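The next block holds one structure in the form of structure tokens; read it before the comments.
Here the complex is missing one protein chain, while the rest keep their positions.
Naming follows writing order (A, B and C), and every chain is counted from residue 1.
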Amino acid sequence: MVYARLVLMRLFKAVIVLFLIVIFNFLLIQMAPGDPAAILAGEAGAADQEFLDQLRERFGLDQPMYVQLWRYVSGIAMLDFGYSYRLGVPVFDLIMDRLPATLLLTGTAFVLSLVLGIVAGSMAAARVKKPSGSLIMALALVFYATPLFWVALMSVVVFSVYLGWLPAYGLYTVGAGHTGFALVLDVAKHLVLPATTLALFFMAIYTRMTRTSMLDAAQQDYVKTARAKGLKPGTIQRRHVLRNALLPIITLAGLQAGQMVGGAILTETVFAWPGIGRLMFEALQQRDYNLLLGIFFFSAALVIVFNIITDVVYRLADPRIKGAS
Amino acid sequence: MSFFARFAQNRGALVGLVILLLMIAMAVLAPVLFPESPWRMVQRPFLPPFSQEGFLLGTDTMGRNVAAGLMHGAWVSLLIGLVSTCVALLIGVPLGAIAGYYGGLVDDALMRFTEFFQTIPNFALAIVLVAIMQPSVTSIVLAIAIVSWPPVARLVRAEFMSLRNREYVEAARLVGQSNSTIILRQILPNTLSPIIVLASLMVATAILLESALSFLGLGDPNVMSWGYMIGAARTVIRQAWWLSFFPGLAILLTVLALNLVGEGLDDALNPKLSRER
Amino acid sequence: MTDVTTETVLSIRELSIALPKGADRALAVEGVSYEVMRGEIMCVVGESGSGKSMAANAIMGLLPKGVNATQGEVLFEGQDLLALSEKQHRTLRGLKIGMIFQEPMTALNPLMRVGAQIAEVFEAHDQLTPKERQARALELLIEVGIPQPEKAIRAYPFELSGGQRQRVMIAMALALEPTLLIADEPTTALDVTTQAQILALIRDLQQRRGMAVMFITHDFGVVAEIASRVCVMRHGKIVELGDARSVLKNPQDAYTQALIAAIPSNAVPPHRDIGQVAPLLEIKRLQKVFRSRGGWFKPAREVHALNDVSLTLARGETVGIVGESGSGKSTLGRCVVRLEHPDSGELLLDGVNLSQLKGDALRRERHRVQMIFQDPYASLNPRTKVGMAIAQGPIANGTPKAAALKRAGELLDMVGLGASAVERYPHEFSGGQRQRIGIARALALDPELIVADEAVSALDVSIQAQVLELLEELKQRLSLSLLFITHDLRVAAQLCDRIVVMQHGRIIEQGSAEQIFLAPREAYTQDLLDAIPGREAPVAATA
């Protein structure tokens, strides 16, 4: 019940935020030089005025800006995101086409980075001031400091070109006709490099955060209480230190999860991953406003959804919040 | 213990400081050591590193001196990192301070505004902003600042909220100091340490962001930055590893150094006083 | 088995504990020896920094990193605890030796249910089945007197009050019926009445089980209440050790004497007649309600912090506001200095109503009422020089900077720090000295009224006495009007002409100090008086 009300309330706020985001992005994109008609004409390599006028009329670009905005916003209110100028396909379909790939990539990377980050961070916290602990932190720092795209390029060169272990790009082997388990395995293989690349940076963040948080939690009085009970160190770490240390990580992870969709742009580009990050970049370059706005809308919606999930998880993890409301 | 002594206790921070000073030295000495434009095509392309005198790090796709590019690039990358962080602070600190100090509806409004910016995925927003303003140092700095101020605002707000009811602040209010004096004289100086620590990390993040933008072809074409060098070299990464390796290493080291220095500053500025009371 | 026997449970011999490099002294504890007998409560007393808790931590094997026992032995049931491995030590903890800590608010894991945390003790020592553990936990909760134990066992710590949490801690410490219970300042963070209850509980359980208790405290009142024997520590060394009654009655060591003397006496000062002076401060029907801000879907919560409070204070008078936490006493003080905005009612200062002033109008009147704060560490801006901290009030009110700084020097001299303190930073001063700076700051604007909010609560007893003395002296010299807010009736009794007792946002009773102490009209006041640890019947001082 508490959750239902919470989610409802958050959703209500989300609608307002999304509405503002739509307007903001709309105005932002209006400021960009060049319109989709000109770009489509440019791509065609030849165009006369008639062609441009046809396109502009078709896209409604001949209308004043407020009319365009009104049309767009009222369309969105009915969950109609319009057509992609360039591809001539409903924006909603395009996004739904690409969203699963992005969610698969970011989801995997998210889980991977979170699990590995927490494990590595706990290990580093337990080995504080020992060489092994310092090594973990040094590694985390290096991962954190290395540009993501550089890792991506290098991992392709090493694992795909020289070693030939993993496919370098794409979501699955085209034309292999895999189905069922074989397809799953195939996709999993393709997932390894992009997911790892994307995960490394976030893993570094979680590792550092977990360590700090664990060291903080280990200083707390209740840990002393637990020791005074005669609990084994492992149990103390797990049940008392880690559980409390996870609270700030939940908050951070919630923020990151939403941002990952945007952060996947680079990864998706290098690995030819057919996700919405890449779609967004292409849409931007082609001034495919409807598509771009649609993607912004969905990625913002994802951020909000993740925030709500984070809130719920946080409440599940921390009884104090529930009691306070 | 003096500030520097506490800082120096963290050996990593010292290493970071040395690296950082080295990078700054590179930036400052670039015009002295390589007075010619780094864009000048001076030798045959793809000269490997350490193979010819005067071209310690080899030449790039167009026969330009990589060492010259790296040193001139240090200036640009550090400058972009620093300036964009300053701009982000200029936006984030006042917003956070006002929200945290006044609370209530002002806080609500400002925080909704901040959340709004956090709801649009960062990197995507940066890309769009640069694309819209067209790539240049100014647009890149602005875009980075616009996507990186919300955490500053949040941090400053949290600090202000915890400090605004401190007894010394209340004492200042009681003796009749004005709100602006209290914000600037009483609270702000006490939030500086976490802000400085955050800022050092933001410079690092800004350098990474700039390189990512350059990688996508959204760098300023008139200045030689590390990000540009990697972006330009990625198409030849297979035949000329050194072209992306050296600027990549430079970014890594700088970001690493900034993080280490940040940690050191954190240790030095925020000694754990929790046990004192 | 209720009698004190001579069986030694714990024997500490020549124990020295070294602090890490860079600490303010080399040894936290130096050559300390004492014993704890079966069935007795051994009180280890000392002020902060005396090393009184260190030995306890060494016994439990819970010394902080970098702190090590360098010498001596701690014998418990025939084995030297210092020689045990961590693993061996672990088997003793909880099973043979139980421990309770000072801060009930933070000593329990906030994310685990109370029952589970108690059951963990059995689990740690592989005793009982999970189901039995829960059953035992419930029995223990009943034993320590938690209201609604069936509900409490399923509760999270934040759902319990401080006293209840401390009871949970005790239940946990006693779960396996240990031979030795170590209690490290278990009542310091509690209200007096709660403190009295917990002390009674510990004494009661100790007697029923015949355990040995090592009780660490800074408060000689508490010592008087429960100790069989006392060990007084200072700077890591024992200054006096002996039977509680004789130490209290007839302390041998000068430091012990000073400590005991510093306890605000039970002697009630004689009634002082202020005469019929026009009231300086008139509080009329003051109301203050705190509302938690509700969202669109959640109702706001309300707490009546001040409910129809009326009060007058004459010029030159000191009025004490006494009450436990949540009584509204601090809110009252904060309303008077206008750090809070009262909802309704009047605050007449010399006839001017301060209660509804806002903005600049308020800022102009602020200098008339000043405040001395509780926390000497939080009340001074760490980045502002002491002189400036004092001078900034006059500067904000238009005094030239040089003159204001000069005056600051004079004030510092007056509070006993010397004018040279102007150029120094707060961290160079001790807690008591900082509180003097706070007093100087409050005086800098020549206020008509000073509100002191728990101004000595955070200080060690000996320091407390000095600061109280200073206040008393200043009061005489400058004929200050003082609103003195405290939870400690003894302190109030020492300084105040009149005492106001508050509970749940209301004034329960007010009267002269003498009358409140000797003839309280309300039961609650009587409860408060009874709860004062080590209290003997108050005696009217003969003037």
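In this text, a contact is a pair of C-beta atoms (placed from the backbone, for glycine too) under 8 Å apart; a residue touches a chain by one contact, two chains touch by 3 or more.
One rule holds in what follows: contacts and distances are computed from a predicted model.
Asker: Looking at UniProt, which of "Peptide/nickel transport system substrate-binding protein", "Formate hydrogenlyase subunit 4", "Carbon-monoxide dehydrogenase small subunit" or "NAD(P)H-quinone oxidoreductase chain 4" names the chain we cannot see?
Answerer: "Peptide/nickel transport system substrate-binding protein"
Asker: Omitted chain: which shown chains does it touch?
Answerer: A, B
Asker: With the full complex in mind, choose from B:165, B:179 or B:235 the residue touching the hidden chain.
Answerer: Going through B:165, B:179 or B:235 one by one, B:235 is the residue touching the chain not shown.
Asker: Per the definition of touch given earlier, which of A:236, A:250, A:279 or A:303 contacts the omitted chain?
Answerer: A:279
Asker: Looking at the full complex, which residue from A:69, A:103, A:168 or A:301 touches the chain that isn't shown here?
Answerer: A:168
Asker: May I ask you to list the residues on chain B that touch the chain which is not drawn?
Answerer: 37, 39-41, 45, 61-63, 131, 134-136, 217-222, 232, 234-239
Asker: Since one chain has been left out of the picture, which residues of chain A touch it in the full complex?
Answerer: 32-35, 38-52, 58, 86-89, 94, 97-98, 101, 153, 156-157, 160-161, 164, 167-175, 269-272, 274-275, 278-279, 282, 284-287
By our rule, only the chains that are shown with their structure count from here on.
Asker: Which of the two pairs, A-B or B-C, is linked by more C-beta contacts?
Answerer: Contact tally favours A-B.
Asker: Quick one: chain A and chain B, Cα centre-to-centre, how many Å?
Answerer: Inter-chain centre distance comes to 23 Å.
Asker: Which positions of chain A touch chain C when the two form their complex?
Answerer: 5, 8-9, 12, 220-222, 224-232, 235, 239-240, 243-244, 317-320, 323, 325
Asker: Taking the complex as given, what residues does chain A use to touch chain B?
Answerer: These residues of chain A touch chain B: 17, 20-21, 24-25, 28-29, 31-33, 141-142, 144-150, 153, 157, 161, 219, 255, 258-259, 261-263, 265-266, 269, 277, 280-281, 284-285, 292, 296, 299-300, 303-304.
Asker: Once bound in the complex, which stretches of chain B touch chain A?
Answerer: By the definition above, chain B touches chain A via 112, 115-116, 118-125, 127-129, 131-132, 134, 204, 208, 211-212, 215-216, 230, 234, 237-238, 244, 248, 251-253, 255-256, 259-260, 274.
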